[in-house]
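For this view, one protein chain was removed and the others were kept in their places.
Letters A, B and C name the chains as they come in the text, with residue numbers starting at 1 for each one.
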Amino acid sequence: MRYSVILGNLGNTCDRFLSSGYKEQPPKAEQWRQAAAIPAVAGIELVGSWDITAATVGEVRQQLADTGLKLVSIIPDLFAQRRWGSGSFTSRDPAIRRAAVGEVTAMMDVAAELGCDLINLWPGQDGFDYPLQGLFDRVQDWWMEGLQACADHRQDVRISLEYKCREPRTHCSLARAADTLLVALGTGRTTVGVTIDTGHAFMAGENLAESAALLARHGRLFHLHANDNYRGWDDDMIAGSLHLAEYVELLAWLRRLGYQGWLSMDQYPYREDGRAAVEASVRFLSGLERRLDAFGWPRIDAAIDGGDVIAGQRLLRQIIGLEA
Amino acid sequence: MRYSVILGNLGNTCDRFLSSGYKEQPPKAEQWRQAAAIPAVAGIELVGSWDITAATVGEVRQQLADTGLKLVSIIPDLFAQRRWGSGSFTSRDPAIRRAAVGEVTAMMDVAAELGCDLINLWPGQDGFDYPLQGLFDRVQDWWMEGLQACADHRQDVRISLEYKCREPRTHCSLARAADTLLVALGTGRTTVGVTIDTGHAFMAGENLAESAALLARHGRLFHLHANDNYRGWDDDMIAGSLHLAEYVELLAWLRRLGYQGWLSMDQYPYREDGRAAVEASVRFLSGLERRLDAFGWPRIDAAIDGGDVIAGQRLLRQIIGLEA
Amino acid sequence: MRYSVILGNLGNTCDRFLSSGYKEQPPKAEQWRQAAAIPAVAGIELVGSWDITAATVGEVRQQLADTGLKLVSIIPDLFAQRRWGSGSFTSRDPAIRRAAVGEVTAMMDVAAELGCDLINLWPGQDGFDYPLQGLFDRVQDWWMEGLQACADHRQDVRISLEYKCREPRTHCSLARAADTLLVALGTGRTTVGVTIDTGHAFMAGENLAESAALLARHGRLFHLHANDNYRGWDDDMIAGSLHLAEYVELLAWLRRLGYQGWLSMDQYPYREDGRAAVEASVRFLSGLERRLDAFGWPRIDAAIDGGDVIAGQRLLRQIIGLEA
Partner (left out) sequence: MRYSVILGNLGNTCDRFLSSGYKEQPPKAEQWRQAAAIPAVAGIELVGSWDITAATVGEVRQQLADTGLKLVSIIPDLFAQRRWGSGSFTSRDPAIRRAAVGEVTAMMDVAAELGCDLINLWPGQDGFDYPLQGLFDRVQDWWMEGLQACADHRQDVRISLEYKCREPRTHCSLARAADTLLVALGTGRTTVGVTIDTGHAFMAGENLAESAALLARHGRLFHLHANDNYRGWDDDMIAGSLHLAEYVELLAWLRRLGYQGWLSMDQYPYREDGRAAVEASVRFLSGLERRLDAFGWPRIDAAIDGGDVIAGQRLLRQIIGLEA
């Protein structure tokens, strides 16, 4: 598995009560150095506006060269400016919808320029909050129009839709794996796929491996974000802090499915040191991967193929060393 | 809207703690009379094993004639016998999978014989409970094989897949609207569609109208079951006992979408009189429909088209008479 | 019922993705005017730092005089400064704990000076995020020490603890009604009570009326905040936008319990006009109160005393005019 980090994880984090954030913001260059210093991390993911714009391509190229990190994807800013407040690709305002396409295609160009072939598109502000507010028939049309325009802009950069069921809207559009896969397939463009954020999948009541298998079946599992939560909200905690069995199952299935992409840390360490929190996730995931490697993937596959709960539970106890 | 009732709602109901049930089971004939006596109810839905088998077609025909009720659908028993305990269409045992297809095709024949064109297929036992238990790649294949066999058995009876995310498995297969639509579309058969059970949709975190619009967009909104719950579990309560705004929105969208099917009561009135509990649901829904009719659908459509939250909330207060 | 508003509801609102907020911040004086202009609103609630400090008592006194609003409570700022980021009354740092007591006692003095007898204490940052992080034995001691110090500072200003189970921590201290009542009772001070925020109660899986009855039984139901949500998160939406039956039941029980306090709007209208959103809540609640008044409280009390579900549901349909 190839591990990467979203740069912003290393910066300051705020919430609605403490909008100035819980800690000091390290300088951007320091964040780059911290990311590169985490063992096993080989890639970086950047957020538009926050980490990269058309104007800062040169600086980013330099950072990539200096750190040796690979640019894994760009996440266009469709959520952190007031103009997106009521939606981007599915705003009721056609000018906003055009601006969203413009933002994404601009980032596609930037990505290509930096040798990156993936846009991770998270449309946080698209959706609705109240009953009677959603215009469901048009929203699907708008997704098609916008995504087709982006996909047709250039074929050498893929677009991966990151689903999330709620926050910042009470009901986000592209809420779950299957809804989002339907949209991706509906565009009729093979360069449009889906990102699983493990925390978003937990929050949606999904099983990680099941969602991965569904997307892979249709050839649309493009990217993965990792973190953890208590299943009720996108807590964006250290991966493995709460879930273990689901991560074992995910790693086993990614292998079965022949997943070739990256596993990118996506956290919000409000009160923790950013670098340490991200490193903890990478240590958990890469440590687990090594452990499973030593344990033997065929034994794990056999357990999955057998489907016996008692055997599966024994295997889990063996994996974590509670039983010989 | 045409209203119907699942016959079993009028019978006894048990749970895992009180397996003998909370009340006396009225005789089947009495249940039929009670269903027919509920104002606005014109149709009946029957569960295999419990309400109908190949052997009792004659009796059922007589009850239909006596009560004047239309047979709206048959729900094949894929959940109430020990042989289905670990799945039906996606059991790991091929003999069980064949038996599931056999059960459904038998019920399709029975339905056709009784002038009914709809099978409501709820595969409660398909799914998994524990991490490492699911065989996700094969499960999708098995759905395709089984459903295609059923759909090809005869084209004059449609098959509507009722999704539910959990119970009796911790993770049911066909969990959500979009997952299930993907399966329906994947069969390549236009006679395979989807049922929304409003309680299942609430439990999955879905918005009723949004799910209806998605299914209708693909021509696969075949059927509707109504009840209510607290969003965390399939409480199968009286429709409207907890949700109002979502039902207003659903009725408005069913009209916008040109839905031509039935709205069937599907409850589990454990401790209440069955007939009274079902009647309460019908009274709520038909009363709300009349109210919206008097209020004027164009005003509601205008609110949806406008998408203004403040206006939408005023409309809701007006609909329930809190404001002029 | 006496209605009030938290002033900040009329200002800008941000979240972690759009930290600059979704709209323009109206000037403070304009917010005061807007609050006073909402029909049925007679009181105002102020947040420390944001709306009031020791230095601005004079200005606030003037605003109260100009608008004729009663100061209902002050909510000390224990959450919007970086120093509170890891807790206030239960911080592991004794200096922070002392500062929290200082902040509250200072606001008690300010309240008294302005003729207000209530502090609404919401300790958002107290709690923990991860397993192994909480120091549960000491946390209870710290609550006792801090609250006793505050209560003993002066007896003419009561302290009402606003419980909330999560956000901004994954596990907040003072999470639910009963936990918080235990703390209030544990102080041995009768001036320490509890605030129900209706949204927090929904999020905790509580029934509003049941929580109110529990607190009132112990003489500790001091205050109420109103809003609405989808039960999984503190969405802080317009009251009544999602729940109706629970609000009917709450109003009926507040009357049965002889509640003499205020009902204060506490919302986060991210994308809506603040004044309009707050007014919508007040219109819903006061409109519902008038409706129940006209309907007749004895009929509602009789339904509660009877406990018959079918009768209770008919009553609800009658209240909203779906049935005669």
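Keep this in mind: contacts are C-beta pairs under 8 Å (C-beta built on N, C-alpha and C of every residue); 3 or more make two chains touch, one makes a residue touch a chain.
Note that this is a predicted model, so its numbers are computed, not measured.
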Omitted-chain contact residue, chosen from A:217, A:231 or A:255: A:231
Residue among B:126, B:162 or B:235 touching the omitted chain: B:235
Sole contact to the chain not displayed, among B:67, B:81 or B:148: B:81
Chain A, residues in touch with the chain not shown (by the definition above): 205, 230-232, 238, 240-245, 271-273, 276-277, 280, 283-284, 287-288, 291, 309-310, 313-314, 316-317, 320-323
Where the missing chain touches chain B, by residue: 13-23, 79-82, 84-86, 124-125, 129-131, 166-168, 170, 229-230, 232-233, 235, 237-238, 241-242, 268, 270-271
Interface with the unshown chain - residue positions in chain C: 92, 128-137, 140, 165-166, 171, 175-179, 181-182, 204-205, 207, 209-210, 213-214, 217, 245-246, 248-249, 252-253, 256-257, 300, 303-305, 307, 309, 312-313, 315-316
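We adopt the following convention: only the chains that are shown with their structure count from here on.
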Whole-Å gap separating chain A and chain C, where each centre is the average of the chain's CA atoms: 36
Residues of chain A touching at least two other chains: 129-131, 166
